[in-house]
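Note that one protein chain is taken out, while the other chains of the complex remain in position.
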Amino acid sequence: MAEIVSLRDAVAELVADGDTVAMEGFSHLIPHAAGHELIRQGRRHLTLVRLTPDLVFDQLIGMGVADKLVFSWGGNPGVGSLHRFRDAIENGWPTPLKIEEHSHAGLTNRFVAGASGLPFAILRAYAGTGLAGRVASIKSVQCPFTGETLAAVPAINPDVAIIHAQQADAHGNVQMWGITGVQKEAVLASSRSIVTVEEIVERIELRPGGVVLPSWVITAVAQVPGGARPSYASGYYERDNTFYSEWEGISRSRDTFIAWMQRNVLGVGA
Amino acid sequence: MAEIVSLRDAVAELVADGDTVAMEGFSHLIPHAAGHELIRQGRRHLTLVRLTPDLVFDQLIGMGVADKLVFSWGGNPGVGSLHRFRDAIENGWPTPLKIEEHSHAGLTNRFVAGASGLPFAILRAYAGTGLAGRVASIKSVQCPFTGETLAAVPAINPDVAIIHAQQADAHGNVQMWGITGVQKEAVLASSRSIVTVEEIVERIELRPGGVVLPSWVITAVAQVPGGARPSYASGYYERDNTFYSEWEGISRSRDTFIAWMQRNVLGVGA
Amino acid sequence: MTASRNHVSTASPKFTTSEMMSIAAARELRDGQVCFVGIGAPSTAANLARATHAPGLVLIYESGCIGAKPASLPLSIGDGELARTADAVVSVPEIFNYWLQPGRIDIGFLGAAQIDRFANLNTTVIGPYERPGVRLPGAGGAPEIAASCKEVVIMIKQNRHSFVDPLDFRTSIGFGDGPGSRERLGLRGKGPRMVITDLGILRPDPKSCELTLTDLHPGVSVDAAREATGWALAVAPELKRTSAPTEAELGELRRLVSMRAEGSTK
Partner (left out) sequence: MTASRNHVSTASPKFTTSEMMSIAAARELRDGQVCFVGIGAPSTAANLARATHAPGLVLIYESGCIGAKPASLPLSIGDGELARTADAVVSVPEIFNYWLQPGRIDIGFLGAAQIDRFANLNTTVIGPYERPGVRLPGAGGAPEIAASCKEVVIMIKQNRHSFVDPLDFRTSIGFGDGPGSRERLGLRGKGPRMVITDLGILRPDPKSCELTLTDLHPGVSVDAAREATGWALAVAPELKRTSAPTEAELGELRRLVSMRAEGSTK
């Protein structure tokens, strides 16, 4: 059963240096506050996993939290590049970043296999692309019925999954709605999980499009209103598109980036 | 895009003798009216597919509609045996019935593979059971990453899927809610599909737990209020448990079965 | 937790062997456990546990209902009452692939038509497969429940038709051919913890995996249990005696069963 704790305690107890940490949220419900707490607590040598690393991953990478990134699309959606991500890959700053790169279809199926307790997943993917042959976690398998060759990707089973949701109840049952991406799979694939939520409600009323994660598959729930900002939380607040645009300027130079992080993340309590 | 037609026309145009027909509904939204229409139109030599063949499959089998049944659990839930199903298997009456038998996990993953455009699915199943080795559609495959052996089942891609749902709109978009079983997968795996609905509404309002099938993956929608009776349609009517119990007596003898079908199915318009 | 209004309080209320079986099974479930429930006797016992000592028991039905809290006993695993009271209703593919297969369920709760000395189960056929004397419903969710849950509890009435060796068909695996079978097959769950019958309780011997009579229900003799078993029944050196149902247990069980009867006329 999930314990309801502070975000600070959840990160302190559940995320260790060297862990593989999936932080999911597909352009919605992105766990920014939790990412900032990882930075504040000085986590190092993490393998970070996410289909769509964007601003919070740029921040984590730029602050040297990660040794490795498993991903399928890294950018500032609708704006452009992630400059800290690029600086790490192109120049090894602040520390070299190993990458393991998939397509969305491939990485999402790695989560599906992980959530399903299977060692791998099969899919139609990668044929004829430069990823096949280059990425060790892309292999192939033959259909025992038709002989057809399909792509195979290994399950991913992170140590910790971190997501943000709209609501939890006092028992730690969680509901999210709107675009829910691959968050359910990330939680079910991981050994431990932290869910930050907008609010803790008396009783969860199922919503249209609602996805429920019962308390007994979650390790910790922390109430963090606004925990997805500048991303959005459907039903609570809109995406701060202006900040996404501003990040282009903030993140372009190492100095402005560090200054922004000092002011807005390191100097701020959880 | 789905055409909105009568059930009679839908069955006449879309289901041919010899077709493989999946009729899904997991103890809820079972397409009884459509099954009766198949009987009235005298379809023959069908391969019927369903995880949980119950009363309407007992009726179809007893009326000689099917040559073969692909299934995973055949019974009268909470009551007992399906006597027409048993009579066909044990005594070949009214015609011999070939069977291809899976577990729920196996057959549901055959639908998943079919809906996914994959030739097969992998799962942890069948190890040490009498089904492995006896059923040709159960094989195994090795994980290319760990070497582990897993069960493999071939995709099922029926000619026609038939399901019952609560609502469609005038464009033929469909919504069902409550227990929705493997109906989405059945429709997506099949070449054609017929959806009977309780009502056609102005506009579909998404419900908690609602599953939507857009018009462009459906072939025909027919309005058939009560089309799941004696099964139930959440939000419309309850399960007629009394009839499920009475079916035990009706179906036990060939004569009472035939008399009931004459009176309640053959003699009744669509 | 209220006793049935129709039942007069006495020190040792009268009960049937079926009731004893349900109550003995309910007692084995602990509060907060996650339980994958087959329909019929397992569902009755699980709901009795939830209504008495284990209100936080999480019930999962293969129809996709997670955390169902039915007020009355469901007749089928897909009753509307299960969906209405569930924490979440998911698709059938999801319930098998995401919830059962990974081994995250504590207890799988199964019934069967036949069981053998290694707690393998048959729900497929009586007689030869190709020309069965009795065609049973088949596998359903049972093979994967038996394989993947951390532990399995089996409820089955004990007699010469049901306790057989060999099975006519092995639908679901218990301990296979004995020690090491589950490991060789790569199964993740530990297998059957116990078999609860109308006569008593059997548990696998830690070394041989063979089912061994460890508990007798009130009024049942070892000879009666042996007589009802189609092989030479192993008996534990120290046989325990099941406590008779309490008034609270019986009252709650009867309340649940009577509500099912009422529910079925809706």
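The letters A, B and C name the chains in turn, as written, and every chain counts its residues from 1.
Definition applied: a residue touches a chain if its C-beta (ideal position, glycine included) is under 8 Å from a C-beta of that chain, and two chains touch if they have at least 3 such contacts.
Bear in mind that the values here come from a model prediction, so they are computed numbers and not experimental data.
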Q. What are the shown chains that the omitted chain is in contact with?
A. A, B
Q | Absent-chain contact - pick from A:Arg44, A:Arg86 or A:Lys139 | A | A:Arg86
Q. For the chain left off this view, which of A:Ser27, A:Gln41 or A:Gln223 is in contact with it?
A. A:Ser27
Q. Which one touches the absent chain: A:Gly35, A:Gly117, A:Gly181 or A:Pro214?
A. A:Gly181
Q) Among A:Thr47, A:Asn109, A:Ser137 or A:Ser251, which residue is in touch with the absent chain? A) A:Asn109
**Q.** Missing-partner contacts on chain B, residue numbers
**A.** 1, 115-118, 173, 184-185, 188, 204, 206, 212, 214, 216-217
Q: Against the chain that's been left off, what residues of chain A make contact? List them.
A: 26-28, 51-52, 71-75, 77-79, 81-82, 85-86, 89-90, 101-105, 108-109, 111-112, 123-131, 134, 148-149, 178-182, 184-185, 209, 211, 232, 234, 238-239, 241-242, 244-245
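By our rule, only the chains that are shown with their structure count from here on.
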Q | Distance-maximising chain from chain B - centres being C-alpha averages | A | A
**Q.** Length of the line joining the C-alpha centres of chain A and chain C, rounded to whole Å
**A.** 40
Q: Give, as an integer number of Å, the spacing between the C-alpha centres of chain C and chain B.
A: 28
Q) Which residues does chain B have that touch at least 2 chains other than itself? A) 123-124, 148, 209
Q: Can you tell me which residues of chain C touch two or more of the remaining chains?
A: 97, 101, 148, 188
